[in-house]
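The complex appears here minus one protein chain, its other protein chains still in place.
So, subunit A:
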Amino acid sequence: MASLSEEVLLVVKKVRQRKQDGTLYLMAERIAWGPEGKDRFTVSHLYSDIRCQKISPDGKAKIQLQLVLHTGDSTTFHFANESTALKDRDAAKELLQQLLPKFKKKANKELEEKNRMLQEDPVLFQLYKDLVVSQVISAEEFWANRLGGVNNGEPAPYNNKQEVGISGAFLADIRPQTDGCNGLRYNLTADIIESIFRTYPAVKQKYSENVPHNLTEKEFWTRFFQSHYFHRDRINTGSQDIFSECAKQDEKGLKSLVTQGVKNPLVDLLSLEDKTLDEGYGISKALPSTSNANKSVKESSNSAIIKRFNHHSAMVLAAGSRKGDPPTDQASETSSTDGNSRDSDFFQPPLKKVKLQEAIEYEDLQRENTPKTVALNLKKSDRYAHGPVPLQSQQYTTSQDIINSVSYIQQEMTNYKPNLTRVLSSTTATSAIAALSPGGVLMQPVGQQSINQMVPTDIQGELKHLYIAAGELLRHFWSCFPVNTPFLEEKVTKMKTNLERFQMTKLRPFQEKVQRQYLSTNLTGHLEDMFQKAYSKFHIWQTRRMMRKT
């Protein structure tokens, strides 16, 4: 056995994997399987690599357990012990259920983060492929200073991804299915559980209080679905229900929401009426009965449903925006905590004013008051594209100068006498004009532009990748200077070898390829230069270090 120090939590015999009998071991940090009669594991997965486990439905003849890894691979174990197969499987499943979440939290966060970054950033992904997959540098090195931001807790620029809200109907997705013998089965996925927790924080609290000390996860959810809380329309019977407290908390939350009042005065029904009729006056419109006693059971359950829908929608809405705008939340809290209406008075008018103005606005009656935009009319678009040209010291001419010069030219023209002896012959003149007109020899487009057409696109793309990868490596290299710690010293030498390796494995083949295609232009000249610069810097540093040592 490889590591004897490992604690084995569960051993299940007669487990088949790929039609081979064997034994399944659940250890503290990994799950492993070895074929019968051999003392090594052919399958071994760290818990942190496992994304989830799946089990075969109860009715199936084969009793199986499948592990899905983060990489997407999966391993299936078939429990073959006829008499105890189901029990074995459940034991393994239960244990995994407890173990997996523990590892999930710490390990996956990082892994997921990396995964996400790679998925979101194609350039980074390419770089990863170029450098890590081709083993120029190791994965740790690659991530070392990329993940820094993430681990430090400060949100990386990629991190401000929009929060995904919760579907309004997530409870509807949990369709109960009859299992054939007078029972109901609910299928919960991690998403649904997440949704429930985010929408109903009270349930989450209950969960963390009770699971796994008092209840197993399964029991918890069973109770949840049985509870009055889930079926709010049913009449509450038992007070031992752990969710009755949740219901109370929700009620409280709802009440506080209601008492907090609304910010928009135009929807505040309480202050809509200016002067209500005094008690006793008016045509009584079904006077609200003073006691709830004469409300029938059905009615009160109906109103409970209505309440529940309002609450549910409000919670879903709040869950969506909870993380989005904490500052506004805070603002509303501060204004509500000092409960004094004096203060809220001062907060109120601006919003009220705005809302009133909005309400009386007739946008189509007004002349559109957006500032009139002038269409851009460019006579020389290249000047626009190149931006301002640095002012050259040139002499500006006043209008007087111009007039003077015009009259001077006029004068010259009148006195002009062609010097016929020094004139070009007509043939030379036409050829010169032809050379200077568009399409002529002297009017050929400049060579640089044609590089676009000369080099095929796949080479261009490859070159681009090379540049990015080389840039990344060089960045690592240069970031080591000034070298003042032993760690950096080590790194800089390593980076130099990395550079060399890159030159050998990536740049050279590319150069050869370019040559094979007879592309005359020296495409990689600049890259080479950059490498040479780095090497010379390294040599300078190295010779200096040698000198210092001697």
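Quick note on the criterion: a contact is a pair of C-beta atoms (placed from the backbone, for glycine too) under 8 Å apart; a residue touches a chain by one contact, two chains touch by 3 or more; residues count from 1.
Quick note on the criterion: contacts and distances are computed from a predicted model.
For the chain that does not appear here, its UniProt entry gives the protein name "General transcription and DNA repair factor IIH helicase subunit XPD", which is one of "Replication protein A 14 kDa subunit B-like", "RecA family profile 1 domain-containing protein", "General transcription and DNA repair factor IIH helicase subunit XPD" or "Queuine tRNA-ribosyltransferase accessory subunit 2". If you put the hidden chain back, the residue from A:V11, A:A169, A:I402 or A:I540 that touches it is A:A169. Residue A:S313 is the one among A:S313, A:T485 or A:N522 that touches the chain not shown. Residue in contact with the omitted chain (choice from A:K352, A:K494 or A:K537): A:K352. In the complete complex, the hidden chain is touched by one of A:L215, A:L257, A:I459 or A:M530, namely A:L257. Mapped onto subunit A, the footprint of the missing chain covers residues 165, 167-169, 171-172, 233, 254, 257-259, 261-284, 286-289, 294, 298-299, 301-303, 305-307, 309-310, 313-314, 316-317, 320-321, 340-342, 349, 352, 356-357, 359-360, 362-368.
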